[in-house]
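All remarks here apply to the structure that follows.
All protein chains of the complex are present and in place, except for one that has been dropped.
A, B and C are the chain letters, set down in written order, and residue numbers restart from 1 in every chain.
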Amino acid sequence: MLITMQSQATEKDVSAVVEKIETLGYKAHPIPGAQRTAIGITGNTGEIDAGAFELMPGVAEVIRVSKPYKLVSREVKPENTVVQIGPGRLGGGELAVIAGPCGVETREQTMAAAEAVAACGVNLFRGGAYKPRTSPYAFQGLGLEGLKILAEVRDRFGMAIVTEAIDHESLDLVEEYADMIQIGARNMQNFSLLRRAGRARKPVLLKRGLSATLEELLMAAEYIMAEGNYQVVLCERGVRTFADHTRNTVDLSIVPAVQRLSHLPIIVDPSHGTGRREKVIPMARAGIAIGADGIMVEVHCQPEKALSDGPQALLPQMFAQMMEQLREIHKVVTNMPVTVR
Amino acid sequence: MLITMQSQATEKDVSAVVEKIETLGYKAHPIPGAQRTAIGITGNTGEIDAGAFELMPGVAEVIRVSKPYKLVSREVKPENTVVQIGPGRLGGGELAVIAGPCGVETREQTMAAAEAVAACGVNLFRGGAYKPRTSPYAFQGLGLEGLKILAEVRDRFGMAIVTEAIDHESLDLVEEYADMIQIGARNMQNFSLLRRAGRARKPVLLKRGLSATLEELLMAAEYIMAEGNYQVVLCERGVRTFADHTRNTVDLSIVPAVQRLSHLPIIVDPSHGTGRREKVIPMARAGIAIGADGIMVEVHCQPEKALSDGPQALLPQMFAQMMEQLREIHKVVTNMPVTVR
Amino acid sequence: MLITMQSQATEKDVSAVVEKIETLGYKAHPIPGAQRTAIGITGNTGEIDAGAFELMPGVAEVIRVSKPYKLVSREVKPENTVVQIGPGRLGGGELAVIAGPCGVETREQTMAAAEAVAACGVNLFRGGAYKPRTSPYAFQGLGLEGLKILAEVRDRFGMAIVTEAIDHESLDLVEEYADMIQIGARNMQNFSLLRRAGRARKPVLLKRGLSATLEELLMAAEYIMAEGNYQVVLCERGVRTFADHTRNTVDLSIVPAVQRLSHLPIIVDPSHGTGRREKVIPMARAGIAIGADGIMVEVHCQPEKALSDGPQALLPQMFAQMMEQLREIHKVVTNMPVTVR
Partner (left out) sequence: MLITMQSQATEKDVSAVVEKIETLGYKAHPIPGAQRTAIGITGNTGEIDAGAFELMPGVAEVIRVSKPYKLVSREVKPENTVVQIGPGRLGGGELAVIAGPCGVETREQTMAAAEAVAACGVNLFRGGAYKPRTSPYAFQGLGLEGLKILAEVRDRFGMAIVTEAIDHESLDLVEEYADMIQIGARNMQNFSLLRRAGRARKPVLLKRGLSATLEELLMAAEYIMAEGNYQVVLCERGVRTFADHTRNTVDLSIVPAVQRLSHLPIIVDPSHGTGRREKVIPMARAGIAIGADGIMVEVHCQPEKALSDGPQALLPQMFAQMMEQLREIHKVVTNMPVTVR
């Protein structure tokens, strides 16, 4: 923590701040400048509340210096985390693709999508049994019945299942039936759910909230890890901005930003990120090109009949085309010399 | 719903869209223009998924026309809702003020704040027993013990208690111990929690999410009301933008916007909204001046020792000063002739 | 400036940074902490480029500490600036209202609006002769002819004229014909125009850009003042966010934020800020309640025939009603005890 004093602060003001710091058990480091004095604080183990100082006479600003994350941090664990999800791996250098319909609507629709996806060599299948919807009157998912259909997909096609949990009750069931527990964007700061996911024995896919900063995303992962579950994958799925040509604004720069600070894998969801079918493939290519560990994408054999998010689902032949493109791009990125940091 | 066709769309394209609309059981209304054709759709009861049309040849755009809210809507219930919370009323024209510390930290600190608040004639007391915090290592609230302290405040000072629930378990307890259940900004789209609040027998204070649109806020309230709880109060507490001079950007214009579309009361939280003590009182005044039904504000007798959000808490004498100012402003606003709409 | 080192930085890394600081002629203040070292820099007169350090081994972050503004700063000039605009004053404690149509369309329309505005005791008249429009095909203003109509308004009603300049050429004419030069939001960082306004002998109304931070707004004013023109008034007119219930999101908290850092007056424009007639009066009230020095508002006698921004213009009787409300609120705010900072 660093405290900057106003230019007209008196020596007495400075002394009072120094004294306060020492009373709290920390060490004060006054740095007199030409125009104003700054005071560094060291010796704290936890976070210091800025409120203790902002009120004092002569104080201009209190600046937080050290970052609060621990377990997610690359400083704590320098090597990349690799997450194993059934037969699939995420974070180990291979191209990871999680694909399937937005929602599990019927057994037939799910099997058709699974067949199309499996035919392209994908081993991670997605599909929502519990759907968070803006309207209480919209399709909310099949629940347990949906989970059973997903389990059948695993049995038949050998793909691991990734599906969302929206509360403690559904998380219990998702943990039982699926291979990876998804925490959706709207629940990224549902701390009670994060703690529960941290006690689960399955890996967790944590989607970035619509207005989450990098720090908040990492701290949400920290909640999960603090409970003992270290198998966490992050996912950029677009944030909310003034831009209106896509449903959300995909912030791809968070991929290298996460990789710099954290050892956790990160993937991109171009389907929710753009909300428009014709932009999904270009954005998927960009996600792999920027260095993401994989993508998560929606596929539907009859998107015009989808009960949710039809306009962003890829048709099977588009998905196949995309897979080819991603494999080419991934090969190029992987073969590249490591960028000088 | 309105579909606009591209300027080069053929008659066949238009016919195909019309046919599709009729197949789905709706009525199509083609509107040929000089440059392009638009097609209106009527006869639908629920929402039509745009995806059914966006893929068709010649379609330029699908525009949603009708709004999805029902129970929250002023069209359904024209007169203002008045919510009774213990001895306090919200929405009936009086100035409502909910005040107290951010978090319940100790019995002493809570009683001191309650005494200061009660001395100003306030009858709604706030204080968090369950604190959603960005970091898992930060103070998370006293839980049940905190609720018991709050219940003691009610007994001693006769104020109704408003406090946050963060999951089903805490909601059970809040419903038992408090007078109003707060759903925080981070849980505004925790639909499972909203449904549970909708089954509670206590009124609900629903805070706007950090990136929630007006429609999403109203739909979150709709979730609660759809379960049978019609005692809902909305709260603007700042949204997330690029602006960095306050913790959040208070969007006061949502107050008249809500009042136009909905019969539910709405209040403003200038403490979380600005995050800076010296801006809390001016923003509180502005909230009442724009026509909000009340404000929610943080008061702490020793903010420099607060375990959370100290820098935004008012000292008791500042709070007393603010109350005077708000009463003056409220009197002016109430006595004003009704604005021509 | 403060440099924080990574936790694994070596002593050699720290020495190299210290050496670099000293080579540049500054003084280095290493602050060793339990986990990492921070290094303060003093002795610089201008801004230090962070780039010099961010590349060095072991450096985690470079944090700018001192603020770059000078002439706009309250540290340099503690007392409020009062700007005289013909018969009107801005910043001296009175309620200042600048009113008139969005654009000068015809002599008749302008005179009608002027009559309505003058009848309410307003002495600052606005009206655009040069209109920045998103589309090149939209009405762009009457130019010089419009300025002459505005000059006639001054002669006839004794009001001072506030009107926008969009380039050097129009600024020459605005300086000649009007009493205050408006720089629009889209030109807030048109530095060439700001410099020209700084050489004008008339006061300047500087509107905040759609995505301008507080610092950028103050620095834009600094551009004008650095050329010698100290008569600058700032104006909050809404910023761009994800919120879609108003045209822009009015960020009222910038009013107390500016007042804390700067001596310049600041007003609020609720017309462009909300873009919706029914929200203009509530927002104007809020602007005065939060402590702004005045407001700028659009009035049109036949808004349904306006060539620009009709939906946000007040009718004369609404304007008269608003003036009454604002005077009441202003009286209350002025009589209030000074808030403890």
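The definition used in the following text is that a residue touches a chain if its C-beta (ideal position, glycine included) is under 8 Å from a C-beta of that chain, and two chains touch if they have at least 3 such contacts.
Nothing here was measured: the structure is a model prediction, and the numbers come from that model.
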Candidate in contact with the missing chain, chosen from A:48, A:98 or A:239: A:239
Which residue of A:18, A:102, A:129 or A:288 touches the chain not shown here: A:288
Residues from subunit B at the interface with the omitted partner, ascending: 2, 4, 6-8, 29, 31-36, 38, 40, 42-43, 45, 61, 63, 65-66, 75, 240-242
Sites on subunit C contacted by the missing partner chain, in the whole complex: 46-47, 49-55, 68, 70, 132-138, 166-170, 186-187, 189-193, 195, 210-211, 215-216, 219, 222-223, 226, 239-240, 277, 303-311, 313
Contact set of subunit A toward the excluded chain (per top definition): 211, 213-214, 239, 241-246, 249-257, 260, 273-274, 278-279, 281-283, 285-291, 315, 317-318, 321, 324-325, 328-329, 332-333, 336-337, 339-341
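Here is the rule we go by: only the chains that are shown with their structure count from here on.
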Most widely separated chain from subunit B, with each centre as the mean of CA atoms: C
Distance between chain centroids, defined by C-alpha means - subunit A, subunit C (Å): 37
Subunit A and subunit B, separation of their C-alpha mean positions in angstrom: 26
Subunit A residues counted as touching two or more neighbouring chains: 240
